[in-house]
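With one protein chain held back, the other chains of the complex are shown just where they sit.
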Amino acid sequence: MSYRLAELAERIGGEVRGDLDRQVDGIRGLETAGPTDLSFLANPRYRKTAIASRAGALLVAPATVDLVHDLLVVPDPYLALAELLDIFYPQPSQMVGVHSTAIIGEGAVVDGNARIGPYSVVGERSRLAADVEIHAHVVVGRDCEIGSGTVLFPGVVIYDGVKIGERCRLHSGVVLGSDGFGYAQHEGAHVKLTHVGSVVVEDDVELGANTTVDRALLDETRIGAGSKVDNLVQIGHNVELGRGCLLVSQSGISGSTRLGNGVVVAGQSGLSGHLKLGDGVQVAAKSAVFKSVEAGKKVAGIPATDASSWLRQQAMVARLVELGRRIAILERSEETGKQEKEP
Amino acid sequence: MSYRLAELAERIGGEVRGDLDRQVDGIRGLETAGPTDLSFLANPRYRKTAIASRAGALLVAPATVDLVHDLLVVPDPYLALAELLDIFYPQPSQMVGVHSTAIIGEGAVVDGNARIGPYSVVGERSRLAADVEIHAHVVVGRDCEIGSGTVLFPGVVIYDGVKIGERCRLHSGVVLGSDGFGYAQHEGAHVKLTHVGSVVVEDDVELGANTTVDRALLDETRIGAGSKVDNLVQIGHNVELGRGCLLVSQSGISGSTRLGNGVVVAGQSGLSGHLKLGDGVQVAAKSAVFKSVEAGKKVAGIPATDASSWLRQQAMVARLVELGRRIAILERSEETGKQEKEP
Partner (left out) sequence: MSYRLAELAERIGGEVRGDLDRQVDGIRGLETAGPTDLSFLANPRYRKTAIASRAGALLVAPATVDLVHDLLVVPDPYLALAELLDIFYPQPSQMVGVHSTAIIGEGAVVDGNARIGPYSVVGERSRLAADVEIHAHVVVGRDCEIGSGTVLFPGVVIYDGVKIGERCRLHSGVVLGSDGFGYAQHEGAHVKLTHVGSVVVEDDVELGANTTVDRALLDETRIGAGSKVDNLVQIGHNVELGRGCLLVSQSGISGSTRLGNGVVVAGQSGLSGHLKLGDGVQVAAKSAVFKSVEAGKKVAGIPATDASSWLRQQAMVARLVELGRRIAILERSEETGKQEKEP
């Protein structure tokens, strides 16, 4: 399928600089795009690459209209790209109906529009709404609920009694509802606490490959609507995420910690248990948060502290060898001063 | 099922303060419990929440008997909770018999009481003892042994020749016996060492979702009895864990490192290879242990050092900007002193 730039501009609300009739039939990166491709410049560090690009047209912000390519100018190129990808590459469902090898437990209710792939297993009394897509080799436990339009990729495992909202995407290897890590100590042994709570995933959540979410000890572990979680993230028992949180790859949230809305936890960061992070808190990559954080704060470091303080501290750490030398100089000078006074 | 407080007190060895006849029919968290629920206060930071709780009764320690609720007083509320959860929520097996779609390899011996879920595959000559529960979509390799009462949740993969003890719980996505990360270097290429060792998991071990344990190059990787491992933990080839160790989420143990009994490795910490950690060592969260640690020590930091030294160091790091300023003041004063001496 090929599109004229003018047509695309109209559909996504942009403006063309250059040839309105320029035809593009795909979207590619700056380095691989050819004359019939649209590419994009959203991150200024790729400006040189954009200048050298052989792309037929570029999707750019108003600030970068000085490029010589035919341009599709939009307020936010990355946001416009999201729209254009869906225009160029519509993603039809991969599946049709319920595969003959799927096993549906007694009392389970599967909507007529739900699709279930080969060898998937749905437990007793679970309910799958319209347009749910269960890929191959998915296991859904008993008494689960999955909202309409939600997609479970191959190999996802949902333990009993988990509730998932609408339009969620759970990637392969996601495990929802495994036991939380909770043991009482008794005469040197770790005594298991049977976890009888659940996991609730609200609408429009995406969970990355091999991410794990433990069931609550009591009550529920909850992922707020619109939150996006990357690969290999750990979410402990009784954790609560607000709406629109972002958890980047390999981050981990320990048990009973509560995040407000719009909290961002960057890659490989960890939060200890029983904390509260207010709305909009941002945790820098590779941090360890041991204390609660007020709304709107940015924190960094191990242990995490105010992000700008951390930056200043790290600048000083980088100068520590020099500081040590200056102290030694002061001491020698002081020593000389003393000796001079002594007769 | 509903219980009188007096009855519960008798069963778990506690004492009632308040209404002996108070009936409770479930256990919930402090914030969600209602008049027919029992809740609990084990962590003092939730005292205010406990005071405000609408729970019908609270499980508490002797130190917190001043609460106005009907109380079930026990020496260790968290330990008592473990017992009560099993009384209120007995967990019957989810499965019956061997599912018709399960594939059992030639020469495999499956006890008559073992249960095997849909689409699971058990390799040739493997032996499954009584009351083993293999959920759906589990793959057990050839020549494996699984002890009585052990549960493998959906999607667990056990490579060939792995031995698992009794009463273990392996959560979804656990991989036991994949090759260790070992290569010889030859003219710039990484030459694979075929790993011919095994993995041995002793009795009463729990392994969290998506945790991986590599097989030994030679001999065996071993997880000691009663050890509990959280989600997304990496245990390298030839590692040995003693009895009752705790490895918290996203921690990692590199090849050939040996842990004594009761070692605790907190979340996101890593141990490099070929180390020895003595009995009872505690590694703080987000630490990197590059040297062996003597029994009973607590370590923290990157690189890990004595935990209390690390705390002092971090306190100093937080004051580095101030220290820098004080050095600068001393230098100016010193400079002034010199100038005063000069005529």
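Chains: A and B, in written order; residue numbering restarts at 1 for each.
Note that contacts are C-beta pairs under 8 Å (C-beta built on N, C-alpha and C of every residue); 3 or more make two chains touch, one makes a residue touch a chain.
Quick caveat, the model's predicted, so the values are computed rather than measured.
Asker: Who touches the missing chain here, A:Ile51, A:Leu246 or A:Ala295?
Answerer: Of all options in A:Ile51, A:Leu246 or A:Ala295, contact with the hidden chain holds for A:Leu246.
Asker: Could you tell which one of B:Ala42, B:Ile87 or B:Ile302 touches the chain left off the display?
Answerer: Touching the chain that is not displayed is residue B:Ile302.
Asker: Would you indicate which residue among B:Ala52, B:Ala130 or B:Leu218 is in contact with the undisplayed chain?
Answerer: B:Leu218
Asker: Considering the complete complex, identify which of A:Glu10, A:Asp25, A:Asp86 or A:Glu294 is in touch with the unshown chain.
Answerer: Hidden-chain contact among the options goes to A:Asp86.
Asker: Which candidate, B:Arg28, B:Arg115 or B:Arg142, sits in contact with the chain we can't see?
Answerer: Of the listed residues, the one touching the omitted chain is B:Arg142.
Asker: Which chain A residues would touch the chain omitted from the figure, given the whole complex?
Answerer: Chain A touches the chain not shown through residues 27-29, 31-32, 43, 45, 76, 78-79, 81-82, 85-86, 88-89, 91, 94, 101, 117-119, 135-137, 153-155, 169, 171-173, 206, 208-210, 226, 228, 230-232, 244, 246, 248-250, 262, 267-268, 285-286, 302, 314, 317-318, 320-321, 323-324, 327, 330-331, 334, 337.
Asker: Take the complete complex as the reference. Which residues in chain B touch the chain that isn't displayed?
Answerer: Counting over the whole complex, chain B touches the hidden chain at residues 103, 119, 121, 137, 139, 142, 155, 157, 159-160, 173, 175, 178-179, 181, 183-186, 188-194, 196, 210, 212, 214, 216-219, 232, 234, 236, 238, 250, 252, 254, 268, 270, 272, 274, 288, 290, 302-303, 305, 309, 312-313, 316-317, 319-320, 323, 326-327, 330, 333-334, 337.
One rule holds for everything that comes next: only the chains that are shown with their structure count from here on.
Asker: Can you tell me the C-alpha superposition angle of chain A onto chain B, nearest 5°?
Answerer: Angle of the fitting rotation, chain A to chain B: 120 degrees.
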